[in-house]
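One protein chain is absent from this view; the other protein chains keep their places.
Note that the chains are named A, B and C in the order they appear, and that numbering of residues resets to 1 at the start of each chain.
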Amino acid sequence: MSLLRVRGLAIDYATKGGTLHAVSRGTLDVGAAEVVGLVGESGCGKTTLARALTGIVPRNATFMGGEIVFEGRDVLNGPPDAWRDLLWRKISFVPQSSMNALDPVYRVGAQMTEVLRLRGGMGRAEAATRSEELFAMVGLDPRRASEYPHQFSGGMRQRAAIAMALALHPALVIADEPVTALDVIVQRQVLDTLRDLQSRLGVSVLLVTHDISVVAYVCDRVVVMYAGEVIESGTTRAVLEAPRHPYTMGLTNAFPDLERAGGTLAPIAGAPPDLRAPPQGCRFAPRCPFAQARCRAETPPLTIDADGHASACWRSDEAAALAENAKDPSTWTLMSTSAA
Amino acid sequence: MRSVAIRFAQMLLVLWAVATILFFLFRLMPGDPTLAYIDTTFTAEQQEELMRQFGLDRSLAEQYLLYFANVIQGEFGTSFRSKRPVFTIIFEVLPNTLALTVLSITIAYIFGVLVGAWLAWRRGSIAEAVGIPLVLTLRAAPEFWLGMVLLAIFAFGLGWLPSGGANSAGMQFSSTFDRLTSPDFLRHLILPAATLALYLQGLPLLLMRSNMLDVLQEDYVMMARMKGLPEWRILLLHAARNALLPVVTAFALGLGASVGGNVVVETVFSWPGLGRVLVDAVASSDYPLAQGAFMFIALILIVMNFVADLLYTVLDPRVSHG
Amino acid sequence: MDAYVHVSGLSKTFPVSRDIGQVLRGERPVVHAVRSVDFSIAPGETVGLLGESGCGKTTTGRLLLKLVEPTEGSIRIGDKVLAGLSGESLRGFRRDAQFVFQNPFDALNPRIAIGRSLAEPLINAGIPREEHAERTRVVLERVRIRGTELLERYPHEMSGGQLQRVVLARALILEPRFIVADEPVSMLDVSVRAGILNLMRELQDSLGLTAIYISHDLALVRYVARRTLVMYLGSLVEDGPTEDVIHEPLHPYTKALIAAVPLPRVTQTRDPLPLRPGTPDARKVGKGCPFVNRCPAAMAVCEIERPPLVAVAAGRRVACHLMPAAPLRAAGSLAPAAS
Partner (left out) sequence: MPSLMRALRLPQNDPLAIIGVTIYVVFLLVALFADVLASDPFEILFTEDGNLAANLPPSLAYPLGTTNLGRDIFSQLVIGTRSAFLVGLTAAGAVVALGTIVGLVSGYFGGLTDQILMRLADIALGIPFLPFVIVLAAFLGPQTQNVVLAITVLLWPNTARVIRSQVLTLRERGFVEAARVAGSSDLRIIRVHIAPNIMPLSLLYGSIAIGWAILTEASISFLGFGPSDSISWGGMLQDAYASQALSRGSYYWFIPPGLCIVLVVVAGFFISRGYEEILFPKLKD
């Protein structure tokens, strides 16, 4: 039974320009001690979905439906206190390394001990030692605890955020684009730290990113989202090497492979739909080179095959042929009716 | 540290500049500049002595140097009307002004910060829809008119409170402190302080509200909620603490400005303060007193501007721990 | 083979805030953003400038466009030496050298329509108003934007990909001969990036542009540039054909950089990076090699003497004491590097 089971999660945003259906079909699983990548481009709803798992959503967001089952209990439709009780004890969060994920007027150490004492029930002394332990664990000099967030570099802020997330031995850590803003060397070092702590502590991680290479480097399984819907999920190898949804094929094509000779990259023409008025049928149809009449009429369900590889495409049984076709850039360039 | 030293130097520059402006301002008077210092009712010797003391017979440049020497020693000359040294008059009325100003601005800021934070937290509620226009209307009302209305209702209408002055006639007090804490003084203080507070609360309230709205959208507030911290703790210790920084600076600026600013309130309530002294002095061409009062008000304003800068660098770790 | 762009001994320092002591002692601490960099670009060649944030690559780009004045050294572009350029010759330079911005959402004035932004270089170059419509249509065609209904629209009504095409069009409208592109696709979604990269490759060949492509992403640099310069903390540490730099990196920093890049494939090596723990701090770079505090092969000499950038093979330079200039080692005569 998976640690986290999300089925048909739907979230809307009330905005000036009308209701934005940010997430329409959030369906994914995270097993125990497993690293799951949640991948998609900007605006696909991956951050909304990931943050919603903590129950903390912006003022103008509302849960429209679905279920979030954590350790067997549906926290979304259950008593709110039960969900809040899990926060940081069972589920914790690593933010994108924006400057103000840490409170600028408090020392970093103080913010660490705050959560240890208030949510971990630790005394002052116990919290202090645990805090030093956590700093050392993520490769930060414990003496840095007395400094303020603006005195930390990007890499150090992310390490502090990881330490804070692991403070109370959570079962699930949700990391929202944790390394996106970092340089490639620091990014690799932080990912290595995250990966080896994950395996050592046996914690599950849901890693949100737009970078397929980060998924390939760190994740056991991957979930692909497009225009508010989960359109494919499975083991990283299966999804990257034998994608069953044309969007995943296009996405993997668009990532240049440093070691392979540089073939021409194939862009996906057009742009994602406006989620205030999502199109009928499959939302990728307008940009999909393999779209058929049926794709524009009916929304394809998320079907799972024998070894757990799910995809939402009417032609996923012809995936092997389509994938081969998708490797040739001309399939995509013919599609470019209007410039990208 | 460096920025503090530079700001201190800038403050001295501003002080010097304002004093110079003041020097020329009071020499601009139509007619004979010596008039600024010599009252015709003085005897010849007194006039002679004052001429020498203020070097009014010498060149402007020499007068300028003498002027500064006097200012630094606190020697502002003698008031025409009361024939008493300007310095003593100022120090007599200063406690009244400070009592009124400090009390009203403190009430205004405490009220403003609490209600501002509450309105930000209740964003989109009726409280906000009614609260904001009400605050703006209070801020749009001239202070003296607010005073007049309160006087008309509470003093003349209901007769609950005195209609002016700082103390009832004929009251004797052993010390200034004793006077300032006497029930009689406090009864006189209520209306003017209420008027000032009503006017001054608008700025902190709106400033705190917009700061809180910004801060509540920051990532660290979302993170605090995700940590499961209690909402009141997030609002108070994280959001309000950050939103308060600019309000504290505004408090220092407000204090400096309102010492000179509540001239009108002092006039409406015939409150014997620094502002009132200035107005009466200017109205009766008692220039030494006017110049002394003006200089003193400017001094408080400039020093408080500097204190505001100082507070900002000290309170915000991003500046103090550069 | 005369280089179209020639940079020699280029340095740029920025003043850093001082504490009281320094003020009193009259010291003027500075950070060296760019440290005596030398390189040249042949006509029609596109060179990649690779490095992490804070390595000075963006400052170098801005120096090449005279947006910032150098502290030392000289730049020659075409027949113009940038120092002291003014008046008519400066306007001439402004026609020949153009900039492609990183953030398309910020590169266009939000308050004026696209048409007016495109016309600005024309107005400054004194092109008569009647020709504006025609030139705009031609350049939009060149960046694959059909039709001119776009001209009345405002930046906030368009997607990142379209905006970047307009930014490219504005850069090309005066038919410049030299383009500086600073991370032109880093703000775009991956699926849209390829479109802009392909476009830049086509333009390079069709217009024979000389260009410098600045990025922190080696895979993107490789896609548009046949030759790559690697910068670290203000210094040029390696220079060579892009394929060589990727498959046979010489400088320890380049090796670590390439090892750190995650591949979009499940099977990839995960052994630790050839780096000693430490962070790049521009203020702490002493007399020696800037990379000395993180280099696994650091020697005593690296602490005290800064390795010069020397040719170790035809068109192949590196700045590392491990590889001193090897005039004899290279097979065949050592053609002078394009410097």
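Here is the rule we go by: a contact is a pair of C-beta atoms (placed from the backbone, for glycine too) under 8 Å apart; a residue touches a chain by one contact, two chains touch by 3 or more.
Here the structure is a predicted model, which means the values were calculated and not measured.
Undergrad: Among B:L15, B:L66 or B:L161, which residue is in contact with the omitted chain in the full complex?
TA: Looking across B:L15, B:L66 or B:L161, the contact with the absent chain belongs to B:L15.
Undergrad: Tell me which of B:S125, B:S168, B:T181 or B:Q217 is the one touching the absent chain.
TA: B:Q217
Undergrad: Just one of B:V4, B:L66, B:V282 or B:V307 touches the chain that is missing; which is it?
TA: Of all options in B:V4, B:L66, B:V282 or B:V307, contact with the hidden chain holds for B:V282.
Undergrad: Over the whole complex, note the residues of subunit B touching the chain we left out.
TA: That gives, for subunit B, the contact residues 10, 13-15, 17-18, 21, 25, 28-30, 132-133, 136-137, 139-145, 148-149, 151-152, 155-157, 163, 210, 213-214, 217, 257, 259-261, 263-264, 267-268, 275, 278-279, 282-283, 285, 290, 293-294, 297-298, 301-302, 305.
Undergrad: Of the residues in subunit C, which ones touch the absent chain?
TA: Against the missing chain, subunit C presents residues 65, 67, 90-91, 94-95, 97-99, 101-103, 106-112, 117, 120-121, 124-125, 167, 170.
The definition used in the following text is that only the chains that are shown with their structure count from here on.
Undergrad: What whole-Å value do you get for the distance between subunit A and subunit C if each is reduced to the mean of its CA atoms?
TA: Computed from C-alpha means, the inter-chain centre distance equals 32 Å.
Undergrad: What is the distance, in whole Å, between the centres of subunit B and subunit C, each centre taken as the mean of its C-alpha atoms?
TA: Chain centroid spacing, subunit B to subunit C, equals 56 Å.
Undergrad: Would you please write down the residue numbers of subunit A that are in contact with two or more other chains?
TA: Not one residue in subunit A touches at least two other chains.
Undergrad: Can you check the complex and tell me which residues of subunit C touch subunit A?
TA: Touching subunit A: residues 52-53, 143-146, 159, 161-162, 165, 189-198, 216-220, 222-223, 246, 256-258, 260-266, 268, 270, 272-273, 275, 277, 279 of subunit C.
Undergrad: Considering the complex alone, what residue numbers of subunit A touch subunit C?
TA: Subunit A reaches subunit C through residues 41-42, 139, 153, 155, 183-185, 187-189, 191-192, 210-214, 216-217, 236-237, 240-241, 250-259, 262, 264-269, 271, 336, 338-340.
Undergrad: Which part of subunit B faces subunit A closely enough to touch in the complex?
TA: Its residues touching subunit A are 123, 218-220, 222-230, 233, 238, 241-242, 245, 316-318, 321.
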